[in-house]
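Note that this complex is displayed minus one protein chain, with the remaining chains in position.
Let's turn to subunit A:
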Amino acid sequence: MLTETTMKPTSATAAAPLLSVRGLEAWYGESHVLHGIDFDVAPGEVVTLLGRNGAGKTTTLKSIIGIMGKRKGSIKLEGKETIALPSRAIARLGIGFVPEERGIYASLNVEENLMLPPQVKPGGLSLEQIFELFPNLKERLKSQGTKLSGGEQQMLAIGRILRTGANLLLLDEPTEGLAPVIIEQIGRTISKLKREGFTIILVEQNFRFAATVADRHYVVEQGKVIDMIPNQELDQNIDKLHSYLGV
């Protein structure tokens, strides 16, 4: 069972957590999905939520950004409780969300998709900086957002939240269904964002990818965090992780 000590960051950045989740419960209608999620994320960390399908990883991200209908517990961002806030207010505290299905708007072109989220904090990336990360987007600004390839849509989904100044990024399965070459590009981007000080929570099923970018891994099972594995200890814990993930 996860203890208070294992929930916390073990790296040198063991400062006050940027995000602190305690006893988080959530429901889809009558269905109780999260049963008390606990974890912390330090500023500048990349943390993954690993687990099998239906474990509650995506629901955890949705609860953090406030788009689950019913939730309880505590989610503190820089010490500020957000559990009772509407999602628009949570986003304005500095959280950017990339949903699993990418959430590209068909009625907006690439430029409009990119410019849609309002700036929530100073310090967001400029369009030029985003185009440096994702050059494909610059060439397709006037295309309908959903006409892009899967990889380009993922770049657009990540690019548009980088503009906003959000310093905590929630990325839900950013590599799902993408070609290896695009996965590498997304990986390089996440590493670069980490170097620039962004804090990232990554939901991943592909732990080999997660291992290349993350500092720590939380394992989610049946709506609870059941383990935390620092990335440098991943090799020693690989059998345990295989058993958690059923691979």
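Convention: a residue touches a chain if its C-beta (ideal position, glycine included) is under 8 Å from a C-beta of that chain, and two chains touch if they have at least 3 such contacts; residues count from 1.
The rule is short, and it goes like this: contacts and distances are computed from a predicted model.
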{"item": "Identity of the absent chain, which is to be given by its UniProt protein name, from \"Nitrite/sulfite reductase\", \"DNA ligase (ATP)\", \"Amino acid/amide ABC transporter membrane protein 1, HAAT family\" or \"NADH-ubiquinone oxidoreductase subunit 4L\"", "value": "\"Amino acid/amide ABC transporter membrane protein 1, HAAT family\""}
{"item": "Options A:G73, A:P99 or A:P230, residue touching the unrepresented chain", "value": "A:P99"}
{"item": "Options A:L49, A:A91, A:L168 or A:L234, residue touching the unrepresented chain", "value": "A:A91"}
{"item": "Residue in contact with the excluded chain [from A:E112, A:E184 or A:E221]", "value": "A:E112"}
{"item": "Per the touch definition above, residue among A:V21, A:V46, A:L77 or A:V120 touching the missing chain", "value": "A:V120"}
{"item": "Interface with the undisplayed chain - residues on subunit A", "value": "65-67, 86-92, 97, 99, 103, 105-108, 112, 115-118, 120, 161, 164"}
